[in-house]
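The complex appears here without one of its protein chains, the remainder shown in place.
We call the chains A and B, going by the order they appear; numbering starts again at 1 in every chain.
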Amino acid sequence: MSNHLLELKNVTKIFKIGGTFSKNSIKALDSISFDMPLDKPLIMGLVGESGSGKTTLARMILGLSEPTSGEIRYKDMNISYWLKKKRLEYYKEVQPIFQDPYSIYNPFYKIDRNLMLVVKKFRLLPDMKQAYEFISKSLEDIGLRPRDVLGRYPHQLSGGERQRIMLARILLVKPKLIVADEPISMIDVSLKAMFLNYLISFKEKYGISCFFITHDLNTASYVADKILVLCHGRLVEKGPTKDLIENPLHPYTKLLMNSILIPNPNVERKKEIDLTSLESFKKIKAGKGCVFSARCPYATDRCKNSSPELLNVGSERMVACFLYFS
Amino acid sequence: MLEVKDLRIYYKSTFGDYKSVDGVTFVYRNGIFGIAGESGCGKSTLVEGILRLTKPPGYIPTGEVLFHGIDLLKIPEEELRKIRWRKIAYVPQGAMNSLNPVIRIEEQMMDVALDHNNSLNKSELKDLISLLLKRVGLPTEVAKMYPHELSGGMKQRVIIAMALILKPELIVADEPTTGLDVVVQKGIIQLLKKLNKEYNTAIIFVSHDMAAHAHLSDRIAIMYAGKIVEIGDTIDIFEKPLHPYTKGLISAIPQIGKKVVKSIPGLAPSPLNWPSGCRFHPRCPYAMTLCRDVDPPLEEIRPGRYVACHLYSEES
Partner (left out) sequence: MLVKLRGKSLSVKELEKISLILKSYKLKIGLGILLSLIIISFLEPIITRCVLGDMDPLAPGTFEKFLSPSMEHLLGTDHYGRDYFILVLMGLKNSLLVGFLGALLSTLIATLVAFSSGYKGGLFDTIMNSVTNSMLILPTWVILASIVLYVRGIDIFAVSLLVALFIWPGSARSLRAQVLSLKNKPYVDLAIVSGESDIEIIFKELLPNLTPFIMFRFSSLIIGAIFFEVSLRVIGIGASEYISLGLLINWFLTRGAIGAGYYHIVFPPIVLLILIFSSINLINAGLDEIFNPRLKKVTGE
């Protein structure tokens, strides 16, 4: 028996663009491999900019799209097996939190439906008689008053309330793994903290692991136990949070660290980032060269021609950069 | 430079007036002035009103907006148009999405310039555009490109370059970093800072992101429920926040190394029905009976330090 909750092996996703007959394609994800343990609940953070492929990855883990090559395994079984033969069981164990609290609800129905639906579909109760009390309790556990929220349509509630109802939904299902794609980027500052604290308490109280995707290293550092850094579809660094934050290895991770805005006006400004390093027009030939080489201050010819592998550099740290090769 | 006196902006509706901005007063002299607050507090409405861009059903019942002594709300359209873009440039929220998708960047920038000032000739303009694009850190090839070929961060910088084209005294930017990645956000903030320090462009920066204010703004005004509840120098606000709402905002920011992050309980109130007395009292951990009945005025408790809270008006 393996001891992995979730395991990705060389997952690659290539999108064809321009219609069925075109030859153009984009490699959204390139050989992604990582795993999350079965025995210990963990919050795994994935940090990447928009366009890095993080949402594509989330959708694959949720079974909403398929990898072009590579394997995704949940509890040691291929995800396609789960989806074909044990679909409902899979979704009882793996649930999402999406980014935009405005479009995750069907505007036609009251929000109660969302909660009732999971109770019904996953047979959380022997019959629906107690359903109302059941979902009311989960709302109270999230700090919402049921009478303020039940019976309302999505547009009648604020973004923060809507996103919190997603948390209540998770509490009802109590999955083993939450796939959260930028869950707090569209809610107010004063609620972000509360949301993150709930995710942490879910892990501690109910043993629910979380795959937390964000573009903000700051947020990841608060909530995640381990961090993966995704750059243009490739994993470039991995490691325990504290370690990675205190000692970032990959130049991209360093750039992310430098970009964090610290809410302390007294802090001496770290090295300012070069505005032209924000993006580049030089196209990297697909397959050739490190994904970050066009923007990297340390790039050498070797970096432009071959792509470094993700290698172990000791104490659970992995990095894909020629700077660390002998 | 800019003085706002008791500005109110209401929206008419069948159920009464939405008092989005309900009596805002402040003075802005120089440096980068930040307006902070969460969604719904009225900060975007405020800057629209200052520039007299409020559209019906919004209306301005009272207030003065004095720009170098001239009341922007009362001068005729002609004069206002001369001031807009040439003296004051406005970068609204989501401006990067309103670039015309079928016209090249260079042309759009020229259009903006020619719309507001007919005295420049084309080749001079082209040189100016190249210069501005470089100043915002964009390669000059961008001029010949179309908006969809650019990323979000690049589009936003194009917008800032557009705002600079007529060398305005003041740029008002509403949430210029929202929706952009961290790295790009940092870049935009650095750019705005450079514009202020090196080129002397005054900036009013509106954002809900307190960390951005920490980096960029010299002075911050905190807005809640249509009113300003605190004003002060940035360092002061972060080291010794006075108003309970400000304290809540600052402790709600996740930060590396911070063990506990707290959020503000309760929900933001509605502009149709602001709470009685001090608008923050339903969510305030220090609320007293007085707070429910009397709305504390914004008072200067130290030179340059303003706060609207009964905790301080009684002490001093």
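The definition used in the following text is that a residue touches a chain if its C-beta (ideal position, glycine included) is under 8 Å from a C-beta of that chain, and two chains touch if they have at least 3 such contacts.
Just so you know, these numbers come straight off a predicted model, no measurement behind them.
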item: Options B:P92, B:P168, B:P271 or B:P296, residue touching the unrepresented chain; value: B:P271
item: Chain not shown, touching residues in chain A; value: 59, 62-64, 87-88, 91, 94-96, 98, 100, 103-109, 114, 117-118, 121-122, 152-153, 155-156
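Rule of thumb we're sticking to: only the chains that are shown with their structure count from here on.
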item: Rounded Å distance between chain A and chain B, as computed from the means of their C-alpha atoms; value: 32
item: Chain B residues within the chain A interface of the complex; value: 38-39, 136-137, 139, 141, 151-154, 181-187, 189-191, 208-212, 214-215, 234-235, 238-239, 248-250, 252-256, 258, 261-265, 267-268
item: Contact set on chain A toward chain B in their complex; value: 49-51, 143, 158-161, 188-194, 196-197, 215-219, 221-223, 245, 255-256, 258-266, 272-273, 275-276, 278-279, 281
